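I'd like to ask some things about the structure below.
The complex is shown incomplete by one protein chain, all other protein chains being positioned as in the whole.
And then chain A:
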Amino acid sequence: MSSSNVWSRSRARMRLFPELLAQCSGEAAAYGKCVASTTTGKQELTKNMCVKEFEALKSCFQSAAKKGVK
């Protein structure tokens, strides 16, 4: 395998994704519920409709990434 390049590094980062997401399952569920509820309601889904839940999910995800995968 050739030396580390941007593709191998970004693939390595993506491999960590599922474990990091697992640490934020509560925030992920909240965000998912918010989006799912728009599919049943009369309102159409527009940009940033669930931004609060997403920001919570994103900050949880980023702090899990900073802590490193245990």
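Methods note: contacts are C-beta pairs under 8 Å (C-beta built on N, C-alpha and C of every residue); 3 or more make two chains touch, one makes a residue touch a chain; residues count from 1.
In this text, contacts and distances are computed from a predicted model.
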| item | value |
| --- | --- |
| Protein name (UniProt record) of the chain left out of view, among "Integrator complex subunit 9", "Trafficking protein particle complex subunit", "Cell cycle control protein" or "NADH:ubiquinone oxidoreductase complex assembly factor 5" | "NADH:ubiquinone oxidoreductase complex assembly factor 5" |
| Positions on chain A where the hidden chain makes contact | 14, 17-18, 21, 27-29, 31-33, 35-36, 39, 45-50, 54, 57-58, 61 |
